[in-house]
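Can you keep this structure in mind? I'll have questions shortly.
In this view, the complex is presented without one of its protein chains, the others remaining in place.
To keep things simple, chains are lettered A and B as they appear, and every chain counts its residues starting from 1.
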Amino acid sequence: MIHSPYIRKPASVQRVMGLVLLALVPGITAYALKVSAGILVNLALASLTAVAAEALMLALRKRPIAIAVTDLSAIVTAWLVALCFPPIVPWWLTMLAVLVAIIVAKHLYGGLGQNPFNPAMVAYCSMIVAYPALMSQWPAAGSLSFDTQLGLILGGARDLDGMTGATALDALRTGLRSGASSVEAVLQGSAFGFFGGRGWEWVSLGYLGGGLLLLATRIITWHMPAAFIAALSLISGTFWLFDPTRFASPLFHLASGGAMLAAFFIVTDPVSGATTPRGKLIFAAGIALIAWLIRSFGAYPEGIAFGVLLMNICVPLIDKKTQPRVFGHRRRDEGGWR
Amino acid sequence: MLTALLVMTGIALVLGAALGYAAIRFKVEGDPLVEKIDAILPQTQCGQCGYPGCKPYAEAIAKGEAEINQCPPGGEEGIRKLADLLGREFKPLSEEHGVEKPKSVAVIDENTCIGCTLCIQACPVDAIVGAAKQMHTVVEPLCTGCELCVAPCPVDCITMEVVADTVQTWKWKYPVVEIREVS
């Protein structure tokens, strides 16, 4: 017996995930053109691994395979993993990371909708801890030919000296550590472009464009990107105004590393993120704060992944404390929310 | 070495004292266990558990004399709740104590009743009214369905009737999670 409502909006998980993938396309295009075409190989590799792992886990868990594989959620995870990784990591590292994301971070917690941590970020953090060297070899934007990149990805010699450059965030960190006089001096280096990392700034713009598409199609709400960007700008801006020789500008922070990818695609993961409107603001702002702290003072050049995982832990608490007012009730007057 | 030992002993003493104080100061005044068990039991007062009522059974469980699976009216759900409360393992309903039945009430066939008052004396919740040599009847909302009145009746005029769903008591079913392959 089917009960009301008998009509449904033509919406589906598949459509949500498909739109997320579509929104990633501008960023990926910029990535492939301006930074490294090797990303395309990684994306393909990651997608295949993700679908295979998803199917395997569903079969082991005795769940219907077709419907869950076609919901595209595994591919979204795979793409996010690939986009966070250096484009020239060896093939096995990408595959391992995707396996960690799908099997450990997703299915061991009960599959789609049950994972408390963002699977892509779990993969990123475990890999950067396990393979710090491989995970920090980034090609200088547009410096390597596609063949070289393919060679690096598919194995062979990893004689990388001279081939790789540092990312903008890396260069800034090492520059400041090795006694450069100021941020400005470091930013004159070859790794930097107009307002972010050279080449990377275009990728960031691409992500921004895709993010706006997600906002327009109501896949995500404004809360998380706005809070993330605002919090990152605010904290970095405050310190930048306070001491511009030691702290980079908000624009630099927003256009470098994974800030834009995070703002629209990673922080906004609905499954592991906060769900109430106020909770979303707190959650995203918390990530921005942690990311900035790690970028500025931590041991890793990029801190968004750790920020996401740390805030994931806080989600149940945030959600509980930020329950919205219910129709007809005064705010938190009844029901014992304290 | 001696300092270290002394420091450790000191810490142990201080913490132990603090914990001991906390245990007394912040003692949780919980409901007595019997009350909690009794609250879970269905209050049918049928005695199928082997005790003369729900409260005595609760007392026996609390003392550890009785198993938690002796209450057929409480059914599987009742056993699960007891298992949760007492931190014991779930056990299926013990067969010697009976089987889970749908909720029923006793109905007296008014043509056969001779007015012997035996059922009135048997009823644990005084749900039967009547007087000697007068026809008896069951006050339906008060009947717990314990069946204790059935056996004493000398003319077998009491039957147990399953309570039918009414619009007020009808329940929506748990939604069936349909797992279908996309064709």
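Operating definition for what follows: contacts are C-beta pairs under 8 Å (C-beta built on N, C-alpha and C of every residue); 3 or more make two chains touch, one makes a residue touch a chain.
Convention: contacts and distances are computed from a predicted model.
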{"item": "Complex member absent from the view - protein name from UniProt, among \"Hydroxylase molybdopterin-containing subunit\", \"Ion-translocating oxidoreductase complex subunit C\", \"ABC transporter ATP-binding protein\" or \"RNA polymerase sigma factor\"", "value": "\"Ion-translocating oxidoreductase complex subunit C\""}
{"item": "Partners of the unshown chain among those that are drawn", "value": "A, B"}
{"item": "Touching residue (missing chain; options A:A97, A:L112, A:A248 or A:L289)", "value": "A:L112"}
{"item": "Identified contact with the non-displayed chain, of A:V16, A:I153 or A:I229", "value": "A:V16"}
{"item": "Residue among A:A44, A:L241, A:I313 or A:V326 touching the omitted chain", "value": "A:V326"}
{"item": "Hidden partner chain, residues of chain B it touches", "value": "38, 41-45, 53-55, 117, 120-121, 123-133, 139, 141-142, 144, 165-175, 177-180, 182"}
{"item": "Positions on chain A where the hidden chain makes contact", "value": "1-9, 11-13, 15-16, 67-68, 71, 73, 111-114, 221, 270-271, 273, 275-276, 319, 323-329, 335-336"}
